[in-house]
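Here the complex is missing one protein chain, while the rest keep their positions.
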Amino acid sequence: MENSFLLFISTAIVALAVENAVLARGLGTDNRSLFVKGPRSGLLMGGIFAWIIVWSAFPVSLTNYLLKGSPYVTVVRAPIYLASILMVYTLTSVLGTRHLKNRQLAEEIKQALPVATFNSALFSAFFLSASQNFFFSQTLGYALGSAVGYTAAIFIIYYARKRLAISAVPRAFRGLPILLIYLGLLSLALYGLIGHNLPT
Amino acid sequence: MELSKVRRYRKRHKLIAALFSQSPVLIIGLNLPFLIATSVSLRSAAALSLELLVVHMGTMAVALLAARYCPRVVRPVINVATSTLLMMVARLWLTVFFRGVVDALGIYIYLMAVNGMTLTQTNALTKDSHPLPVLRGAFLNVAGFSVLMFVISFFREYLGSGTLWGNPVAVFLRLPGVLVPFFGFIVVGFLLAGAKVLNKKLLGLALRERALREARFSIIENDVVL
Partner (left out) sequence: MQLKQYPAPHIRMSQTTRGVMADAIAALSFLYAMAFYYHGPRSLVLGLFSVFVCLLCDILCSAISKKRYNLRDFSAVVTGMILPLMMPASVEYRIVAVAGIFAIVVAKVPFGGVGHNVFNPAAAGFSFAAICFEDALFTYPPADLKLPLWQTAEFTLATSPAFVLQLGGTPGYDSMSMLLGKYPGPMGATNILVLIACLIYLVSRGTVRWSMPVSFFATVAVLAFAFPRSAAGGLASVGFELATGLLLFGGIFLLGDPVTTPKREMSKVAFGITSGVMVMLFRHFGNMEEGITFALLLMNAAVWGFDMVGERIARWMRRKKLGTLEGEKIPKKA
């Protein structure tokens, strides 16, 4: 039990910092999801991402356990992961927003749900946990760590945009180009900690 | 200005616009993870371009039908399911021709199922969308993505590995750091900035051409022949 908890925590920290989906692998670098309007939108996007990935981790982990050693794992894995995510997405979309009293929040969640769900960062978390043969606690920890790391990346990018807005950035670089260069230099700094290419 | 030159400018500008100035990759930053992390060899660029062609074109075709006959709520699910199915087909096909590359690409082969370009463009379709222009635009966008992948991959493979298409070539200075994702961010950032400058120049040319055309029409209306 203690071992599982330690594995959960250590895997979560690795997914959050060392193997951050955005900074270390360039995943989820989609204009739709990263360019949030403010901290509230960022928290909402991160929250939805966390909700979907954590609940999807249960069927995904079960799939990994059942498919272990199967010769068809590479073929069958992707649609089963997708089905798990779609199931959580559909339940959230249909049931989740219906019972919210705050209609504005329900509308915002509806807008952000497909963007946060169909995201390379979310899918990659499951494929990476499968490729590293994680147990259930590790898969859950990796999912949670990825969610927190993704939310952190959203906030880093939000505050980076605010910082870059007061710099005299040349016109050609304004907007996405300078933000990518900024993320590249942050990724360079993180690489100094990891020191090797991450597994794909 | 001669009419043939105007026609040539217009044709060239349309193709370049579809590939660059109106490319969703350069304008709104879709499909960036592939450009950033996997553009380290020409073979991986070829594999991913072919995969995107299959996934994007197939999903757009199905999405056109879904836009006509299915309710809006269900469409994202259909689109993602279609793209995943096509991704699996493409992966099996690519394993035959690019086995080593498919293994090296790892999770990125699977992530093509949720690539931003396909999901954004399929969700933007309406029941009034005309198939031919949509499919032609989709093909040109895939072509634009492929051109970018090849350009970046050429640069990174040559400088980082000292090879081209897996064959060693003479290189003055090898920089292994170029193969790491952080350099992908930087290269794509510079490429987007270059595309902005190019777009501005093309826009300037197009505006000049339009101004000339309008001037010519106004002169003809006043019964003055040039």
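Note that the chains are named A and B in the order they appear, and that numbering of residues resets to 1 at the start of each chain.
We take it that contacts are C-beta pairs under 8 Å (C-beta built on N, C-alpha and C of every residue); 3 or more make two chains touch, one makes a residue touch a chain.
None of these values were measured; they are calculated from a predicted model.
J.: I'm checking contacts with the chain that's been left out. Which of B:Ala46, B:Ala138 or B:Ile186 qualifies?
T.: Selected residue, touching the omitted chain: B:Ile186.
J.: With respect to the chain omitted from the figure, which of A:Leu16, A:Ile109, A:Leu122 or A:Ile156 is a touching residue?
T.: Once the missing chain is taken into account, the touching residue is A:Ile156.
J.: Write down which of A:Ser70, A:Gln111 or A:Ser167 is the residue touching the left-out chain.
T.: A:Ser167
J.: Tell me where the left-out chain touches chain A, residue by residue.
T.: Considering the whole complex, chain A reaches the absent chain at 156, 159-160, 162-164, 166-170, 173, 177-178, 181-182, 184-186, 188-196.
J.: In terms of residues, what is the contact footprint of the unshown chain on chain B?
T.: Here the touching residues of chain B are 173, 175-178, 180, 186, 189-190, 193.
What we mean here is this: only the chains that are shown with their structure count from here on.
J.: Report the inter-centroid distance (CA atoms only) between chain A and chain B in whole Å.
T.: The separation of the two C-alpha centroids amounts to 24 Å.
J.: Help me check something: in the complex, which residues belonging to chain A touch chain B?
T.: 24-32, 75, 78-79, 82, 86, 89-90, 93, 114, 118-120, 123-124, 127-128, 131, 171-173, 176-181, 183-185, 187-188, 190-191, 197, 199-200
J.: Give the list of chain B residues in touch with chain A in this complex.
T.: Where chain B meets chain A, its residues are 28-30, 32-33, 36-37, 73, 76-77, 80-81, 84-85, 87-88, 92, 104-108, 110-111, 113-116, 119-120, 123, 179-186, 188-190, 192-194, 196-197.
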